[in-house]
Each structure stands twice: as structure tokens, then as C-alpha cells.
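Moving on to chain A:
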Amino acid sequence: MGEITFIVLAALVVVTAYFTVTSPNLVHAAVALMGTLFGVAGLYVFLYADFLAATQVVIYVGGILVLIIFGVMFTTQIGSQVMVKSSAPNRLASGLAVLVLFVGLANIMRQAPWHRGELVAVEGTVKTLGTSLLTRYLLHFEVAGVLLLLSLLGAAYLARREHG
Partner candidate 1 sequence: MEFTEIIARVDQLAPGAFAPAEEGAGHVWVQPEQWLKVAQLLREDPELHFDSLMCLSGHDRGPEQPLWVAYNLHSMDILHKLEVRIEALREGGSIFSVANIWRTADWHEREVYDLFGINFEGHPDMRRILLPVDWEGHPLLKDYTAPDYYRGIPVLKDKRGWE
Partner candidate 2 sequence: MTSFTDFLTTGLLGLSWVPDSAWAGGVLAVAILLGLAVFTLMALNAMVAVYFERKVSAFMQDRLGPMEVGLFGFRGGKRFWGGIGQTVADAVKLVIKEDTIPADSDPRLFRFAPFLIFGAAFCAFIGIPVGYGLVISDFNIGILYVTAISSVGVIGIILTGWASNNKWSLYGAMRSAAQIISYELPLGLSLLLVVMVVGSLQFHDIVAWQEEHRWFLIHSPFTMVAFLIFFMSGVAEVNRTPFDLPESESELVAGFMTEYSGFRWAIFFLSEYANMAIISLMTAIVFLGGWLSPVGSLLRLLGVPEGWYYLDGPIWGVFWIMGKVAFFIFVMMWFRWTWPRLRVDQLMYTAWKVFIPFSLANIFFVGVWELVFG
């Protein structure tokens, strides 16, 4: 069963990622991206990272993707489809870039010293995660929090700039 599930999820990720990149319509691309994010969430579950998977859905699908679609809708006029224009030279260049990247990544994957072994289910991932976040990784956690707060403030400042 496990193999079938993995293949289905991986296929979902690859196919939707392909559509995300190639779809000329931005909203369609965003919908395809949703599939990718779901697939990645599924893969997380597969790696016994269920909390991460749920968080991925909450933040990326429920939050960031909504904002992306929101942005696309706001910046275009209704009735006019958002089309990404592409031309042959671009395709050639991007194809080359993708090829180089693919070869590079494949090379890295081939040479990386992977740990091979049985995956062991961790009971209570949430608890472990919470404990390590508030003990060992407390500083990282706080710094990340401050960084996010700063970006929040910056966004609010930019949005309110209108009156000043």
C-alpha cells in the first residue's frame, strides 16, 4: 500500500508542478500550485511528520495561496484573463537553465551520503516538536518570530503610506 500511496502523491506533485510552471493563466497556475502543496503535505505525512503536514496546509494552502490568488485578482481587471506571455527564445533559455539545474541536482542526489534505514514512527511528534522549539531551538524560534513581526510592521507601514 505504501508504495502506491507514495507514487500517487509524487505524481500529484510533479504533474501539478508542471502545470504551475506552464499554465499561461495565473489563476490556473495558482490552482495547480494548490495541488503541489497538497502533494507535498502528503509526502510529509509519509515521513511521519504529520504536524508539519497539517501546518503546511494551514499556512501555505489556507494562507499564502489565498493571498496569491487575492493578489492576482486585485491586480487585474475582471474580464481580462491574466496571461503570461512566453516566446521561443525564452523557452530555449529557460529550458537550458532547467537542464543545468536538473543535472546539478541529480548529481548532488547521486553523491549525497543518504541514510538508508527503516523509518520509525515517532509517537507524539507534537510534543517533541514543542519541547525542542522551546528548549534547544528557543533562540532560533524567537529570532524568527521577531523577524516575522518586523516584516508585519513593515507591511503595515507600507500600506498606510497613502496618507503620509
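The set was built so that all candidates are chains of the complex that A comes from, given by their letters.
Definition applied: contacts are C-beta pairs under 8 Å (C-beta built on N, C-alpha and C of every residue); 3 or more make two chains touch, one makes a residue touch a chain; residues count from 1.
Because the structure is predicted, anything quoted here is derived from the model rather than measured.
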item: Touching candidate for chain A, same complex, options 1 or 2; value: 2
item: Candidate 2-touching residues of chain A, taken from the complex the two chains share; value: 1-2, 4-5, 8, 25, 27-28, 31, 34, 42, 45-46, 48, 50-51, 53-55, 57-58, 61-63, 65-66, 69-70, 73-74, 78-79, 81, 121, 123-124, 126-127
